[in-house]
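All protein chains but one are shown at their positions in the complex.
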Amino acid sequence: MTLTIGERLDPEIERRTPTGTIRVGVIGYGYWGPNLVRNFAEVPGSQMVAVSDLSAQRLAEVAARYPSLTTTTDFRDVLADPTIDAIIIATPVRTHFDLAMQALQAGKHVLVEKPMAETTQQGQLLVETARQHQRVLMVDHTFVYTGAVRKIKELVTGERLGQLYYYDSVRVNLGLVQHDVNVLWDLAVHDLSIMDYVLAQEPYAVAATGAAHIPGKPVNTAYLTCFFPDNLLAHFHVNWLAPVKIRRTLIGGDRQMIVYDDLEPSEKIKIYDKGITLNGNANPDKAHELLIGYRAGDMWAPQLPMTEGLRVEAMHFLDCIRTGERPVSDGVAGLRVLRILEAASVSLEHGGRPVELSPLEVA
Amino acid sequence: MTLTIGERLDPEIERRTPTGTIRVGVIGYGYWGPNLVRNFAEVPGSQMVAVSDLSAQRLAEVAARYPSLTTTTDFRDVLADPTIDAIIIATPVRTHFDLAMQALQAGKHVLVEKPMAETTQQGQLLVETARQHQRVLMVDHTFVYTGAVRKIKELVTGERLGQLYYYDSVRVNLGLVQHDVNVLWDLAVHDLSIMDYVLAQEPYAVAATGAAHIPGKPVNTAYLTCFFPDNLLAHFHVNWLAPVKIRRTLIGGDRQMIVYDDLEPSEKIKIYDKGITLNGNANPDKAHELLIGYRAGDMWAPQLPMTEGLRVEAMHFLDCIRTGERPVSDGVAGLRVLRILEAASVSLEHGGRPVELSPLEVA
Amino acid sequence: MTLTIGERLDPEIERRTPTGTIRVGVIGYGYWGPNLVRNFAEVPGSQMVAVSDLSAQRLAEVAARYPSLTTTTDFRDVLADPTIDAIIIATPVRTHFDLAMQALQAGKHVLVEKPMAETTQQGQLLVETARQHQRVLMVDHTFVYTGAVRKIKELVTGERLGQLYYYDSVRVNLGLVQHDVNVLWDLAVHDLSIMDYVLAQEPYAVAATGAAHIPGKPVNTAYLTCFFPDNLLAHFHVNWLAPVKIRRTLIGGDRQMIVYDDLEPSEKIKIYDKGITLNGNANPDKAHELLIGYRAGDMWAPQLPMTEGLRVEAMHFLDCIRTGERPVSDGVAGLRVLRILEAASVSLEHGGRPVELSPLEVA
Partner (left out) sequence: MTLTIGERLDPEIERRTPTGTIRVGVIGYGYWGPNLVRNFAEVPGSQMVAVSDLSAQRLAEVAARYPSLTTTTDFRDVLADPTIDAIIIATPVRTHFDLAMQALQAGKHVLVEKPMAETTQQGQLLVETARQHQRVLMVDHTFVYTGAVRKIKELVTGERLGQLYYYDSVRVNLGLVQHDVNVLWDLAVHDLSIMDYVLAQEPYAVAATGAAHIPGKPVNTAYLTCFFPDNLLAHFHVNWLAPVKIRRTLIGGDRQMIVYDDLEPSEKIKIYDKGITLNGNANPDKAHELLIGYRAGDMWAPQLPMTEGLRVEAMHFLDCIRTGERPVSDGVAGLRVLRILEAASVSLEHGGRPVELSPLEVA
């Protein structure tokens, strides 16, 4: 199944009869692992087989909830299980590459947390390895599978917004300060994955500024600009030390504009029929000057499908394994996001100096 | 009167008996001029004498409302009137320098719209000229005189927030696209003047990114970072083409944090007793690592004085003329803001490359 | 001009060439009077001639602003001026009847503040007197002329909402405690005038509860229910002593529902495609039971005309004088609102006992 634009994915998925159960193992049962286990335990067509984690206590928790599961503190047990078809990796970022590589080499399909690796080079190796072993490599860009983001994609692709002007995102709150990755790798990665899906094009340069306020910890407040052709600009504000929670994206086009507020319980997306219009100038002396008109029209908030994004994603992963289709958030999508993060870190270290990105070439 | 921190300005101002009426002329009666005329007509101690504007229609409007005023299409009539003590300049940016310079040289006190000039060099000339002629030179940084911003200044100076981490401001809406100045000079100038007043320190570098989407018009969407010592970071997002109106500033410190939302009718400032705490690590093997604690306490929204900022500013200008005290938003404050804007424009032209600022030296 | 449903009133009004200027006098220049004077001074086709008020200071204010006006502390001067065509009455409620009656008997057209009188009987006498003298009698139901309420009327009349279920209104804040009228007569009168216009039907009974918390002052917190045929229910919550300002009306139908929030700067009206659907029951044993389905669809916020309601109202009043057409908020509309207020006061005095209303008969 390809997740094409505007498709009402959910009803179809629910109707489909699964053929052949896919057996799943999960490595890492920390913050996000429980959500992954729950969804793969509940969707049709998959069976949760094993979970590994370094913490015996967490393993006890998952065992209590899912008594039929095998649990282990050694991830190699999961990789070595020949009955397991697919591995989900939900461990700290620094372990993603090694675990995903071993899983692919063991012939498993892989769904790995974002960011998929620590460097672009690692990401490319994973993509190549997946190709060689003809296995599905998917990155857990969860937001891409939510009803809200799929609706945005539909609106942008359907040219409802017209020529795109900007993509502006804010993701801040008083959040957990990470130890190994900075706030761009922790928070902006969500928004970069959404932007990558919605815009379907790559920036030619990025510039990032930020600051680290806690001794010994990485940058906790950061701003990232991505430059695209045709004056399209994307910007990301992320912060672990904000007093209020904000999750808001503005997307402006020359015809309509979107406000996406992920904290709104029911009206996450609002489409504004607002903008400017350019007209020829009636004054012959100023014929070269365009007259700007301002247009303020209706606002519209579409009803969104309510299926949990992670559930849609889980079914999509299983589908891609069965059919061989390319996931919407495949390894290359993960790689594109990784390249931006890597360039952003370079810019950050140079006080905001813009860093150019060469076009991504994947063999 | 000096506008010191935390002072409840308003009641005192209202009580004071004016001694000697200051006669005022206004050059420019466009968007902002009517507010200036109204306030100087209403505050005690000043008399509105003359208004000049290029538009006969606008002059008819002001004459209808204030029949005792003299109106003229030639600003030189206002400058030449020997009975006028003070000149207020509310014209397009490109004319600020010439008009302010002529007014100072004619021996008038000057209140000029922001930004005070087009270049730092012009700004410095104005500051020097005012000093030579011993005249008050004040820049119309209106927000600095509002109850909300004075309360923020009080909180920051009183160390309620502790060590400052960041200053983050958003000022966007579907607004009038200017022809001669970009969106930083039009919108961020407000926030830079607030930041200059609240932080009372100068950035050592700035970096700005942005895009121009309308043929023949300046940059309409922009992001500006200001770098300060001790990892203090300020950031500004301004946009003329946003579908919703946002006027929100976050100020984070290690003890408390502020959200300033200028669109809130009554609770413009909220102070959050939130943040992180750093403790020594009980684990001797990790004694060098600080343990991070998260603290979420009460929120508090102080009642703010309701006097219009421009009214407070008008009285302050008159006071400075009478007493010779330095205005809170004096020419040097205007110059500091101008230097940031000028450097931002350079950065913008170089795709976000950071631009260093040498310390401001005023003779 | 008749204000028919859905009509885009504003552009047409602005285009129309006035024929014959109508000369206007205003009695009462307190809280609302300045708005009335301003609008009648600005709309085409009318000329503000005279203002009376008991306060010499207020008269000085209006004279300063409108030097060509005649001012007087004796309202009889205004009534006696034979060049005046129309009288606007913006005085305390207890004087409405006497002033309006004298104005009508002096052959003037009358626009009177709401509520139009203190008793139904007084209201009926005014309506009859206007008819006898063939003069326009209009009540200042300002909200009826706003873009928001006209849009609601259009949606309700166009059956966009389907069968109406309820009309629920809240109008509370820390407001001025009145001395002579209770909070229903002061605040609910706004909402009753809106309801009367939107529903275009009369309740058959009302019930009101409330409390007076301030010694010697009238009821300051009240709740009013209006009962209509076909289970349509209207309810009003008004309060002078609330800590926050709320101006929100919910209107529910079996097809769509409206939320009208008058404090929203731009999206005052939101239309929800939400509700329940009733279906026959497939279970033959329960064939008499309808199955309830729940429907949650899109939300839509229409762009509203921005013309000030009072300006539209002023032009409508002048139009009715010229053409003899009946105003949308004519004396009979004022009378319908008055009857509800009068019955509500009776219910209030009896602890909420419902009071029936006989159908209004106007000769």
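Here the chain labels run A, B and C in written order, and each chain numbers its own residues starting at 1.
The rule is simple: a residue touches a chain if its C-beta (ideal position, glycine included) is under 8 Å from a C-beta of that chain, and two chains touch if they have at least 3 such contacts.
Note that this is a predicted model, so its numbers are computed, not measured.
When the full complex is taken into account, the listed residue touching the unshown chain is C:214, out of C:56, C:214 or C:263. Of the residues in chain A, those that touch the hidden partner chain are 65, 67, 245, 263, 265-266. Where chain B meets the missing chain, the touching residues are 266-267, 273, 296-303. Contacts to the hidden chain, counted on chain C, fall at residues 165-166, 168, 170, 172, 174, 177, 205, 207, 209-217, 221, 223, 225, 227, 231-233, 235, 237, 239, 241-244, 250, 252, 254, 257-259, 270, 272, 274-276, 278, 288-290, 292, 294, 296, 350-354.
The rule is short, and it goes like this: only the chains that are shown with their structure count from here on.
Taking the mean of the C-alpha atoms as each chain's centre, chain A and chain B sit 40 Å apart. Averaging Cα coordinates per chain places chain B and chain C 42 Å apart. Our note on geometry: chain A versus chain C, Cα centroid distance of 52 Å, whole angstroms.
For chain B, residues touching at least two other chains: there are none.
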